[in-house]
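Worksheet for the structure shown next.
Note that this complex is displayed minus one protein chain, with the remaining chains in position.
To keep things simple, chains are lettered A and B as they appear, and every chain counts its residues starting from 1.
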Amino acid sequence: MSRPFLRPRCCVAPFALCLLAAGCGSASETHTAGGDAERGRELLWQFGCGTCHRIEGVVGAVGEVGPPLDGLARRVYIAGVLTNTPENLARWIRMPQDIAPKTAMPDLGVTEEQARDMAAFLYLRR
Amino acid sequence: MSRRGAIRLLVVLTLAGTLAGAAVVYFGVYNVAATEQHTAPVYWLLNAALKRSVAQRAENIDVPPLDGRIENGLVLYREHCLNCHGAPGVPPNAFALGMTPLPANLAHTARTWDVRDIYWVVRYGIKMTGMPAWEFRVPDEQIWDIAAFVAALAHLTPREYEALAARVGTREGPLKPAETQAREDAVTPTPHPAEGDAGRGKKALQQYACVSCHEIPGVVGAIHPVGPPLAGMARRGFIGGVLPNTRANMVRWLRDPKAVDPDTAMPNLGVTERDAHDLAAFLETLR
Partner (left out) sequence: MKRALPLLSFGLAACSGVQHALDPASEESAFIGGLSWLLYGGATAIFLLVMAIAAYAVFGPESRKRLAHRKLIVGGGILFPVVTLTALMTYAFAGAPNLLLRGEPALHVEVTGEQYWWRVRYLDENGWAQFETANEIVVPANRTVAFHLRSADVIHSFWVPNLHGKLDMIPGHSKTMQVRPTRTGVYRGQCAEYCGTQHAKMAFTVEVVNEKDFERWHAARKATARIPDSPLLQRGRDVFLSAGCGSCHTVRGVNESRALGPDLTHVGSRRTLGAGAIPNSLGALAGWIADSQALKPGNRMPAFRNLQPGDLQAVAAYLASLE
């Protein structure tokens, strides 16, 4: 049994729930894929991710070719084909073509460590 | 104001309020049609009340060991739940798409609800939602099997679900929406205007359960981030990450996403040609 990403109380009705359920602490449970988010931000800029995706917090990331990456941490599926876990996200960033051969997302030659850093930053986009 | 005056005012206000409430009921002001989503405040209130009600009651349930329940849970799920909720890449049965509220996408539920809450809902059901109580129909152990399986949906890709279902070997799945679609296309030779009707498309978002999986600006209840958000869809470069965003491709994708990308979690929802044009016309307004 895997732990749910968020406790329910924090998700749907933020107003009442935050008032009522004090210790529901979930923001700190963010998966960070063991990467360095700050470096991830720099890499997302260097690899040109922002030319296709809107990413809040990355300079010039206003692309509209693919889906926006804000709120990615809450999404259930990555690219519609993988369940959203930090490992899967890093894997997807590294080799999208292997996972979904028809995808428009190119293989950018990202290393394992770089992918983890990028995933760490993207997981902060709630 | 004197004390008596205050009491009188209170009585008058109470009476007026009661009368107004009675008038709303008597004149049928609130539309109960399933094709009309609740207003945003009502939706929010009902949703918040539902979550709190379940959370309060499920909090102290003791969870038995959940290991090894998934396969049995899958069998039960396909028997009892699949018709309304669908599964990764598998659409619900056509009738379920007409329900309001729409049966939830459980992969999202699995990520946002605790397993106790899931168990409680399966066991006791939810009033006025169409979610039945299974307490008197399914033994408690099996309800835990179902809850364990639903919780596992958080990490089950469409492919993995397919493989698991094939391995477990279950009963016949639900009626394929593609069949209903073919039937409907045959019955109503739809004059599909190429421009599409965006207003009708907005209603169709509810009827094809788009709102269960996508965040869509301006649509009440479309708050579940299962797939990508649809804001700015008119300017998006690719549909589903695989098709260039043109009207023809959008219609193709909406009608049969699985045919375009067999890996996608988006199921074939039996969208007719005309409805696909209307949906596409609405999506083109999301700039």
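The rule is simple: a residue touches a chain if its C-beta (ideal position, glycine included) is under 8 Å from a C-beta of that chain, and two chains touch if they have at least 3 such contacts.
Keep in mind that what you see is a predicted model, and the values were worked out from it rather than measured.
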{"item": "Interface residues of chain A (partner: the chain not displayed)", "value": "45-52, 60, 62-65, 102-104, 106, 108-109"}
{"item": "Where the unshown chain meets chain B, residue by residue", "value": "235, 237-238, 241-242, 244-246"}
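Please note the rule applied: only the chains that are shown with their structure count from here on.
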{"item": "Residue ranges of chain A touching chain B (in the complex, touch as defined)", "value": "1-2, 4-9, 11-13, 15-17, 20-21, 52, 54, 64-68, 71, 74-77, 79-83, 85, 99-100, 102-105"}
{"item": "In the complex with chain A, residue positions of chain B that touch it", "value": "44, 47-48, 51-52, 54-55, 66-67, 105, 107-108, 110-115, 117, 148, 151-152, 154-159, 213, 215, 223, 225-229, 231-232, 235-238, 240-242, 260-261, 263-266"}
